[in-house]
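These notes are about the structure you will find just below.
Here the complex is missing a single protein chain, while all its other protein chains stay put.
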Amino acid sequence: MRGMRMMNDGFKAFWAVLTVLAVIMVFWYAACIPMNIKGVLTEQERAGAEVLPPLAKDRRDMSEFGLALNNSFAIPATWEQDRPRLPAPHQVAIEMWETTVQKKITSKRSLIYHGWVTLSATMLGFAIGTGLGILLAVGIVHSRVMDLSVMPWAIVSQTIPIIALAPMIIVVLYSVGIQGIIPKAIISAYLSFFPVVVGMVKGLRSPDAMQLDLLRTYNASRSQGFWKLRLPASMPYLFTSLKIGIAASLVGAIVGELPTGAVAGLGARLLAGSYYGQTVQIWSALFAAAILAACLVGLLGLIERTVLKRMGMAQ
Amino acid sequence: MNTESTTPPVIEARHLDLTFQTNDGPIHALKDVNLTIDKGDFVSFIGPSGCGKTTFLRCIAALETPTGGALTVNGMTPDEARRNRAYGYVFQAAGLYPWRTIAKNIKLPLEIMGYSGSEQNERVKNVLELVDLEGFGGKFPWQLSGGMQQRASIARALAFDADILLMDEPFGALDEIVRDHLNEQLLALWARTEKTIGFVTHSIPEAVYLSTKIVVMSPRPGRITDVIESPLPKERPLDIRDTPEFIEVAHRVREGLRAGHADDE
Partner (left out) sequence: MIPVLGAIGVWLLGWWLNSRLASGPYADTRMVRFLAPLIFGLTVIGIWELVVRGLEVPLVILPAPSVIAVRFADSLPTLWADFVQTIIKGALSGYIIGCGSAFLMAIAVDRWDFLRLGLLPVGNFVAALPIVGTAPILVMWFGFDWHSKAAVVVVMVFFPMLVNTVAGLREATAMQRDLMETYAATYWQSFLKLRLPAAMPFIFNGLKISTTLALIGAIVAEFFGSPIVGMGFRISTSVGQLSLDMVWAEIVVAALAGTAFYGGVAMIEKAVTFWHPSQRG
């Protein structure tokens, strides 16, 4: 009985999400018409079709909707343009299919290759940032001096767009001969560092006075208190900030790819696409980044659930 | 219709049923409940948790909808009565809005019901006096003790002159001493305002001390097992609780509770 009901609820939510996604799709296809109609009409005119009104000058001042109504024959073409202002969903899907499955992963046009370039920088930076962040958090919790002097800056850093440092880091490191994965990883590292510090300090401080007093009655040492109480208690907080941190790391790696002249990586694909007006390429890089982010956050969520379940902190 | 009384009953339930559909199957919260409450009655509902006493109160307030039987409040359906603002409701927790002062909290129902500004101030002043909270109107709820907060929430329920007051374990979360004091004040208030009061409680002494009529309920399915008319006088000092009459009534309530419990096992 209970299982049935839960399935029903899940079913309802599933349909609701599906409906919302379907509505988004419909809107997307519909939006392609006014977004692309002017370009399509120019192309069609060149190809010799009858376009209303025939003069490009008149068309420029007309509303997109009026043009679409006048030239309904051209509507299907708005979903098939080569370089549309807004590519249709299936165009993006085809591009993604072609650049993943149908390309060798060593190819410069393979999205998997570019995705890997970004992912490796993200993961390296995330590992460094998280490791250092946890260490600093432990220091802050155990040293009053560090708490007083460093913690406020860690909090303030959350309100500052520190990503603005990214281009400078890339170029400075380049000028001293460091390039490739390291500069991007550094950006990823410092972007994930601060959320982890702040979240982990909160977590290590989460045991209440009664729990700390209990350990004091056992005459437990500081390190025992850390390993047996503070660290386990901090786990839910750690995972929450890890999820924020990995998303920030990915953004860092992507932005880190912008100023290098766009060689490889999803950020490079975005930039190259915007230089050459390859909108389909931009959209597919964007979706690849989104899928990557979703996978990373989802994976962390999975680890979180398993770990917390084992520790008896979640059901 | 009750032919014995000269005025029509304020609340009348006939063969009232309520079944909740839950994940674990249907739950019979109320079964065949029959009860008449007359004007000016102070009726307590007592019983173990799950006996439907709160559910019955919520039915009167139209916060739950019965699945069978008939229920009238002031001769109307409960929902019509709710729309006519026929009752004030006091919950177990004070539930004052932390972003409003005590006076503004008491004004809340008045604002919703569209009273004029001067009328609002007048009424706030009156009910604050009624619950002994003069001078606290400008305080925020979190600056007051639990007992004072609960008094403020009673003032909020009294502010708009409904002649029915429904109270769902209003003093359940307070300590014994504060509770005694509030019970005494509640009786005085009842005597002054002549309201009809429905009062849910866990406590036998509280029920006996306050009520003119004690409704004993038992669970699975939620039902009424006994209705006791109190022989105690209307004037009740706290030490009435040591008199033989009081102990006799308390004994009958306890017997009723035990009987309801026995056929459950």
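Order as written gives the chain letters A and B; numbering starts at 1 within each chain.
Assume a residue touches a chain if its C-beta (ideal position, glycine included) is under 8 Å from a C-beta of that chain, and two chains touch if they have at least 3 such contacts.
Bear in mind the structure is a predicted one, so any value in this text is a computation, not a measurement.
Novice: Which residue among A:S72, A:S175 or A:T217 touches the omitted chain?
Specialist: Considering the complete complex, A:S175 is the one touching the chain left out.
Novice: In the complete assembly, which of A:A88, A:M123 or A:L270 touches the absent chain?
Specialist: With A:A88, A:M123 or A:L270 as choices, the missing chain is touched by A:L270.
Novice: Check the options A:T19, A:S63 or A:S221 and report the residue that touches the missing chain.
Specialist: Within the whole complex, the residue contacting the unshown chain is A:T19.
Novice: Hey, which subunit B residues sit against the chain that's not shown?
Specialist: So the residues of subunit B touching the missing chain come out as 58, 61-63, 82-83, 85, 87-89, 91-93, 95, 97-99, 108-109, 111-113, 140, 142.
Novice: Give me the subunit A residues in contact with the hidden chain, please.
Specialist: With respect to the unshown chain, the touching residues of subunit A are 12-13, 16-21, 24, 85, 144-145, 147-153, 156, 158-161, 163-165, 167-168, 171-172, 175-176, 243, 247, 250-251, 254-255, 258-259, 266-267, 270-271, 273-274, 277, 279, 282-283, 285-286, 289-290, 293-294, 297.
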